[in-house]
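A protein chain is absent from this complex, but the other protein chains hold their places.
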Amino acid sequence: MRRRVKKRFRDGAPPVLTVLLFLLVWEAGVRLTGIERWLLPAPSGIAASFADSWELIQRHTWPTLQEAVLGFLLGIGVALLLAVLIQLSAWLRRGIYPLLIGSQTVPIIAVAPLLILWFGYGLLPKVLIVALVTFFPVVVSTVDGLSSADPDMVRLLRSMGAKEWQVFRMVRFPHALPSFFSGMKIAATYGVLGAVIAEWLGASEGLGVFLIRSQNSFAADRVFVAITVITFWSLVLFGLVCLAARWAAPWAYLRKEDSWKGEEKR
Amino acid sequence: MRRRVKKRFRDGAPPVLTVLLFLLVWEAGVRLTGIERWLLPAPSGIAASFADSWELIQRHTWPTLQEAVLGFLLGIGVALLLAVLIQLSAWLRRGIYPLLIGSQTVPIIAVAPLLILWFGYGLLPKVLIVALVTFFPVVVSTVDGLSSADPDMVRLLRSMGAKEWQVFRMVRFPHALPSFFSGMKIAATYGVLGAVIAEWLGASEGLGVFLIRSQNSFAADRVFVAITVITFWSLVLFGLVCLAARWAAPWAYLRKEDSWKGEEKR
Amino acid sequence: GGGHDAGGGDSGKKKVKLMLDWVPNTNHTGLYVAKEKGYFAEEGLEVEIATPAETTANQLVGAGKADFGISSQEYVTQARAEGVPIVSIAAILQHNTSGFAAPKGKRIQRPKDFVGKTYGGWGTPIENAFIQTVLNMDGVKTRNVEDQVKIVNMGEADFFTATERNVDFAWIYYGWTGIEAKLRGVPIDFLELRELDPVLDFYTPTVITNEKKIKEDPETVKKFMKAVSRGYEYAIDHPKESADILVKAAPETDKKLARASQKWISKRYRADADRWGEQKEKVWTDFTEWMWKHRLIEKKMDPDKAFTNEFLPEQ
Amino acid sequence: MKLEMEALEQSYASPTGERRVIDRVDLKVEEGEFVSLIGPSGCGKSTLFNLVSGLERPLGGRIRKDGSDITGATGHVSYMPQKDCLFPWRTVVENASLAAEVAGKDKKKARERAERLLPVFGLEDFAGEYPARLSGGMRQRAALLRTVMADRDLWLLDEPMGALDALTRERIQDWLLQILSRFPRTVLFITHSVDEAVYLSDRVVVLTPRPARVKGELSITLPRPRTREQMTSEAFLQAKQWLWEKLHEDK
Partner (left out) sequence: MKLEMEALEQSYASPTGERRVIDRVDLKVEEGEFVSLIGPSGCGKSTLFNLVSGLERPLGGRIRKDGSDITGATGHVSYMPQKDCLFPWRTVVENASLAAEVAGKDKKKARERAERLLPVFGLEDFAGEYPARLSGGMRQRAALLRTVMADRDLWLLDEPMGALDALTRERIQDWLLQILSRFPRTVLFITHSVDEAVYLSDRVVVLTPRPARVKGELSITLPRPRTREQMTSEAFLQAKQWLWEKLHEDK
């Protein structure tokens, strides 16, 4: 039990410490350089503003989170589907990649009128944009993971007469899980911001709306309140993905733990 | 010789075909639905506009490319450094990650004033923004790659009395190369668009400037010309990364080719 | 944003979509008043106010995806030249309240002072033309303004930040940014466009709809404009109350700024005109001609078709 | 004829041109026969198994099973590759029931069967362990268990007991003989132990150094069931001697 508490502390302390240090340096920097608070508010100012806008924040968080999570899930689904298709056929791999990359190089704001025209102002276009932003890292990592599966395992399974989808399920996919989660971590980080950007195209509520309206009122402190909230939820999403990775691929941490144990002892 | 030509064709045909198909569907869609050309121009219209604005494009491409490539290189450098630091110390891993994720969740547009205040309007802030956008996927993938190195190889090397940096150079890094390149592929895709967004915050030339000017004068065809150019160069960057991956980690493609050979025969 | 009117949601009302040009600000106060006070409801309309990104409204109104939008004369002109069938149906402000601004320390008191300085803009060709025109007025002849003034796109960065750094002057709307400067106690020099050259006294912002709507459903347009007009009349008479209505609809807006801005702008909605919203033909023809001269539009556009006063309520 | 190899040929690319590995190998195996292959390390034994199992397609020649051509076709054999190839994400029991899952058989039944067999392989305490936690010999035993569980009528075993101590090896050899006498299978077996080859086989085939050709073969006429006592018999020693000389011939 005590070991567990100790471990919790050991795992929890570093992020808390670095973040505190970062805030301290920021606060000191602002105070020492005397930079105007409408340019860069100090953390203390942001905290105060946080308290003031607490209710507004709460109201605006839920829609954004909803868009982010739904879009993220959709993005992962699409990514998995595409990754499987790409891995199954060399032809598709070569053929689809340019389109995928194309999908990432279109500035969302430049096609805003089309998005609104086609999908309106509701939840749908936002979820689609988040999916668009998040699916790509997952596809790239997963495809790389799928195709780097141990060829000998693949061969062994084939010798058992396995169909290609069985090779997939039993070798490629478990092997690709760590890569898949790498991609997911990147995607999770982009999810909430993706929703915020989507809201800039037209929304009546959400953190994106809160942010842009605050910015337009030259309220830098509230802009940073919004950013803090966005960062917080991105961290939560990221953390959930890390947990999911451990849960889904315990074997990948088996030997690593052993060797970490070793490292710490020395 | 003939086999080589045939291979070239086999590799080159799918992307060309899918892209052509995509353009064809687009053209047909525009013609059939009769969507206004100031909302969504047809590929033919974009091509015509392309010819018209050829000189403008050329003038605006170079600055953007420069920003994208310099920023990308800087981003990779920073990413490698961070990945090594994070891998070397569990403490740093836990401590730095929240800050890294934070760096990705701050909407660039919201902190544009600060960026401009600190770095002015020149090349520097654009390069920094591209680096900021590109370094993250590389860090995440590389860290995952570094830490999933075969613990037995690590142990073997340690038994030889290797220092931690040698373990790095000889095991972790080669092992992480495929993951590193996964991250690079994602980053390469974001590089050019990152430069374009950076230009929105303040620039007098570049594709971002060209794009926003075209958009503000409702010249949808020229907006799409800009997008085409952005996509083209993103593809080039992505392709270069793929080539570099093959060049840097030939062993990773050794067995894969064998088994592909097998697949194709069957 | 948008408050809820008491009668909202009953099926008898006609649903109408209105798109702003940007986030809610004092240019839009009359619209929010009309909604909050139930003027729309009295006309049998249920208005949804949407806030899309920047110039998106022009295209979406043009495509009929929204019934009304907020735009401005230069956008309407350019959009029409590109074939977007939008029509300006009311001038929200009677005069152009925008102009070039610089912090006092930059010593920019007249267009001549622009020479050798850096201009931070929105990235539209029209700004080059403005600068060229005003330089011309002040005796600086040039074929390419960028030989005289360095022009950078400062995009989303606000005036105060931009001018902290390399940027010397920028194009601002006095009613918002200028008021903010006052509130902050940042002294600025302000060169109002219309005072530099009367041709630059164009309408910004304006209410728009599309040609099809006018042709097929003039009744709704009329009703809509009646309510909007009432909204702005109220805002003219009650700056403080109307500012609060705006802040209620968009609570993220800074209340102090909204009130100060409203106080300044309310007087200028109607200004010297007979009624709120009135647009003069001369303003449209002159400014269109000016835009053509500066090659800001590639095709000639008939200014008479670009606007109409026919939906403004009779006095 | 259970299995026929006809003029099999295989080569690989190497930095210094083509490397011939299998050079016209002809080999016939009867139904129920136990045939061992011996030959110097690197001669091409594992490659031959890859060809028979259909994982690689030969450059030349044909492979027939029960009369029908299976050249390049997979799914006809139980194959234990030389490296254990245990799936790191599956426990011992899950690895063992792999083939059953591939064949779409009842997973639970397969696991039960695997668990019944674990004691034979000395793995009874390790049913739920991941392979990363096993010793070298235990991994090999787990891999053999998996192959046995796959249970086609033709088995290819590539050095299945190389990493085992003598005692464990004997126990598993005897278990194998017993199982095969009860449920006959055709077995191709690669080993480096001449003793093992003679003790288990009906016939031992000696291959040349790379490129592999059949250099000679010997029928083992020792009666079945085999017993450890036979290992000191004259016939056994003669067979060993003959094979030993055949192997060393061109040295």
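When the chains are written out, they are named A, B, C and D in that same order, and each has its own residue count from 1.
In this section, a contact is a pair of C-beta atoms (placed from the backbone, for glycine too) under 8 Å apart; a residue touches a chain by one contact, two chains touch by 3 or more.
Being a predicted model, the structure only gives us computed values, none of them experimental.
From the set D:E56, D:E101 or D:E159, the residue in touch with the chain omitted from the display is D:E159, counting the whole complex. Across the entire complex, the residue among D:K28, D:H192 or D:R224 in touch with the chain not shown is D:H192.
Residue D:K83 is the one among D:R24, D:R62 or D:K83 that touches the chain missing from this view. When the missing chain is restored to the complex, the residue among D:G39, D:G54 or D:P160 that touches it is D:G39.
Touching the omitted chain from chain D are residues 12, 14-16, 38-42, 46, 82-83, 122, 125, 128-129, 133-138, 141, 158-159, 162-169, 192-194, 244, 247-248, 251. The chain not displayed touches chain B at residues 150, 152-153, 155-162, 166, 170-171, 174-175, 177, 249, 251-252, 254-255.
Assume only the chains that are shown with their structure count from here on.
With each centre defined as the average position of its C-alpha atoms, the distance from chain A to chain C rounds to 38 Å. Work out the mean CA point of chain B and of chain C, and you get 39 Å between them.
Centres computed as Cα averages put chain B at a distance of 48 Å from chain D. Residue positions 39, 113, 117, 152, 155, 215, 252, 255 of chain A each touch two or more of the other chains. Residue positions of chain D with contacts to 2 or more other chains are 55.
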